[in-house]
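What follows is a short report on a single structure.
Apart from one protein chain that is not included, each protein chain of the complex appears where it belongs.
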Amino acid sequence: MGACLQTVPVSFRAEDRYDQSLGRLFLPGSMIDRGVEGDRLAGIEKGLFSAEVAGNEKLSPACRLIRFARPEGFPDAKPGHFVSVRVNSFSVPLLRRPYSIMDLTETELLLLVKVVGPGSRLLAEAAVGDRMDIAGVLGGTVFPSPAGEDAVFVGGGTGLAPMIFAARTWKREGNTGNSYLIHGAATSEELLGTFCESDFTKVFRSTMDGSEGYDGDAVSYLQSLLNDDTISGSKLYSCGPAGMVKALELKVSTRFDSHYTSLEAVMACGVGACRGCTVPLREEDGRKLRAVCSDGTVFDASQIAWEDWE
Amino acid sequence: MGACLQTVPVSFRAEDRYDQSLGRLFLPGSMIDRGVEGDRLAGIEKGLFSAEVAGNEKLSPACRLIRFARPEGFPDAKPGHFVSVRVNSFSVPLLRRPYSIMDLTETELLLLVKVVGPGSRLLAEAAVGDRMDIAGVLGGTVFPSPAGEDAVFVGGGTGLAPMIFAARTWKREGNTGNSYLIHGAATSEELLGTFCESDFTKVFRSTMDGSEGYDGDAVSYLQSLLNDDTISGSKLYSCGPAGMVKALELKVSTRFDSHYTSLEAVMACGVGACRGCTVPLREEDGRKLRAVCSDGTVFDASQIAWEDWE
Amino acid sequence: MSASGSIKVTIGDVSFDNPVFLASGPAGYGEEYADFVDLQRLGGIVTKTVTYEPKAGNPGTRLQETRGGLLNSVGLENVGAGVFFGEKLPGLLDNGIRPIVSLAAEDWDGYRRLLDAAAGAGEIDIVELNLSCPNVDRGGMAVGTDPRMISRYVGHAKDILSGTAVIAKLTPNVQDIGRLALAAEEAGADAITAINTIVGMDIDIHAKRPVFKRIRAGLSGPAIFPVALEAVWRIVNTVDIPVIGVGGIDSVDDALKFFMAGAAAVQVGTAIFYDSRLPEKIITELEKNGIPASINRGGA
Partner (left out) sequence: MSASGSIKVTIGDVSFDNPVFLASGPAGYGEEYADFVDLQRLGGIVTKTVTYEPKAGNPGTRLQETRGGLLNSVGLENVGAGVFFGEKLPGLLDNGIRPIVSLAAEDWDGYRRLLDAAAGAGEIDIVELNLSCPNVDRGGMAVGTDPRMISRYVGHAKDILSGTAVIAKLTPNVQDIGRLALAAEEAGADAITAINTIVGMDIDIHAKRPVFKRIRAGLSGPAIFPVALEAVWRIVNTVDIPVIGVGGIDSVDDALKFFMAGAAAVQVGTAIFYDSRLPEKIITELEKNGIPASINRGGA
């Protein structure tokens, strides 16, 4: 990693870039038509930064909270934005690894990292003082603010990260509505969420094997919480395994005004160039393949063509 | 790396193996004819071991002394033997890395490691408590003992390692002759040898840039030491860059009864199977390609076909 | 190596400030990397291959990392000739970025229309014919493995795009890429780019199915470097036109090896994803120590 990386001069006006990059094939379609605030971002700043690890906390057997000192010049971010980390200076694993921003303060960038393979392991093993090459801030859309209304967040596994960022950001912005988090995991070993209890009005936790919290998946839990009026809300936000998000959309979303979800996909460039991270959307003029990295990561869940999405 | 590796049952009688593996093409030739004691080893034991790092000392900017706790069952070794280390559990770099044994005591296995690329860097970065997969003891020939006569050792760079092992082994065996070490390096930064002064009767050090010790290469230094009768000896031992060993053989070896050198070559199997590490020898029945790993590493330097050796 | 001043390179009649380009595909339309890469400093950018009609590309998973490599099945998703010539290309030119326009077609008809559109667009002094994409059913590799087809495609491009330099980009998925290069040279190509991706596949053992809907995908990245280097060495030994080396460049040294094999220029593809500044590092090295001389004396 070595020398400090600096941002290079921007050669396109950032405002133009996102519209340009859509091209004719990618007319923004109904997302923009619906005019949701914050949906499609213009003017987000990107750069390559050398970031120093400032902390590494174990949250669960497989999960770490990695704190980076916020590098000088690191752009501001909104909920749904992500960064892409080069986990080593030799090329194995080859690609950068994308991580949702869990929080970005004036001094720190926080990531929630679950070990699932070689890349995440290297990141999770980072020692304080290590430097990593981080590309950010990435993402073309963000979660629209609930604007005072009650919000329900469903975070499956590390899908928790952008939910926390959203809750924290909107709290800082003075948002007054209630915020409920339903956090689900496979087992109590994988369950997180105690460290972020103060970020939400209330946190509900479930495990698939019933070893802790509600016995079942997060979607059933949410259904039962809605059914017995424990919680209510008009805005639904989610991030997690595709199966969870799909079930949320098909089974629960009708109870909300809107359901926005931050998707994951294997990524190479992270900036919309390689077209490797596409998700099928149903748009007004038909099915479209959108890039999760630059046309997302946040999508209106009702637009996702679930039947074609793995 | 994980679980402890154990040796598996030996399915060939070890005594047979070395003769067998030579085949008709590889009749041992003049080395055995000369009947030098210890030249060709029968019965060396091999195995795969999980070895724990017990120490990591910085000897110079690029060089480390890595101490492994000697794994249970780890075979005995003689000067010129080496081990082959898997520097990580994922496959980059792909191959094991061969290292001369610098010392093997009842409790420790010592390696001298110079950082020259990714493999050596990973080994040099090993922390106390880390475990590595080590194949050993490897090598089909070892340095013949000076048997009481005066010995001159020339170790270029980390070629020092087997020279130290030889000096220590023979001292332990009660060998009475003098032992002189000429250790050469490019610069004072790369020069080693203070840590092993007690292993030899006297240590002479040289640098190519004259920044420390004799100003020049180890071969010229040896020549001048012989010329002004500072040292003398009948047995010459060497290990180091091919250029150094070649110059020793062509320019200085006539002053000695014998010149044995431990060669290096890029290796894959380390056991004579892949035929990847060959060196051209002049033997009685013509030129032969011998495997450094199993027909060496120690060769009679007068037999090496220098004109074909890189 | 000569430490001489200029590292300019000429392909056809077209001159580039330096011989380091971004490869078609990974580079997108160039603009996407504006914040990461000093695009004006590059010798050039080979834009994402464009077809006459917009293409949505392949459904399903499109990327899969392998040890040292990357499999992709993007399937030539692109905005089509209209948007490309109308918006993307002018954008690059306005920003002082040197485009090499990559073109492909699914059939002869689409190819003719595309060339006509390119000819109409003007401002294009150099194109790269992608005769080698393994990720589409028609065109691409099916054309690029047949010397007669290569000859026909290159010849037509030279006819229609008069005054434009034409580069033929070849596939390694053949027994002798030298033969393909020869066919391209004889048909009038001004240069050869080698290599496109190598055909490979992967299986998802949990889902028990191939990772990609089209089963096969294209392998790129460091894993293929030795194969690309051999291809370039071979082509340099076969043709007299300049050869552009691409495939697995992962370090400055890799680029130098292509020049030593006789390449006139290099392209960086997959590495741009994880080491976006690598092309600039290569340029800095070339500026410092010159372009390494070819050690490839032919005949091998």
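By letter and in written order, the chains are A, B and C; residue numbering begins at 1 in each of them.
Note that contacts are C-beta pairs under 8 Å (C-beta built on N, C-alpha and C of every residue); 3 or more make two chains touch, one makes a residue touch a chain.
Since the structure is predicted, the reported quantities are computational estimates derived from the model, not experimental observations.
S.K.: Would you indicate which residue among B:Leu95, B:Ala186 or B:Met208 is in contact with the undisplayed chain?
M.R.: The single option touching the absent chain is B:Leu95.
S.K.: Out of C:Gly12, C:Gly91 or C:Gly248, which is the one that touches the chain we can't see?
M.R.: Here the residue in touch with the unshown chain is C:Gly248.
S.K.: Where the complex has a chain not shown, which of C:Leu39, C:Ala56, C:Leu71 or C:Leu182 is the residue touching it?
M.R.: From the options C:Leu39, C:Ala56, C:Leu71 or C:Leu182, the contact with the absent chain belongs to C:Leu71.
S.K.: Pick out the residues on subunit B that sit against the missing chain.
M.R.: Residues 5, 7-12, 17, 20-21, 23-26, 45-48, 86, 91-96, 135, 266-278, 280, 288-289, 294, 308, 310 of subunit B touch the chain that is not shown.
S.K.: What does the interface between subunit C and the hidden chain look like in terms of residue numbers?
M.R.: Within subunit C, the residues that touch the unshown chain are 66-69, 71, 145, 173-175, 198-203, 205, 208-210, 215-217, 219, 222-227, 229-230, 233, 248, 250, 253, 256-257, 260-261, 292, 295, 300.
One rule holds for everything that comes next: only the chains that are shown with their structure count from here on.
S.K.: Of every pair of chains, which is linked by the largest number of C-beta contacts?
M.R.: A-C
S.K.: By mean C-alpha position, what chain is farthest away from subunit B?
M.R.: Comparing chain centres, A lies farthest from subunit B.
S.K.: Any idea which chain sits dead centre by C-alpha averages?
M.R.: C
S.K.: Approximately how many whole Å separate the CA-defined centres of subunit B and subunit C?
M.R.: 47
S.K.: Centroid from C-alpha atoms only, then distance subunit A to subunit B, rounded to Å. What do you get?
M.R.: Their C-alpha centroids are separated by 54 Å.
S.K.: Which positions in subunit B are in touch with at least two other chains?
M.R.: 92
S.K.: Could you list which residues of subunit C touch at least two other chains?
M.R.: Residues 67-68 of subunit C touch two or more partner chains.
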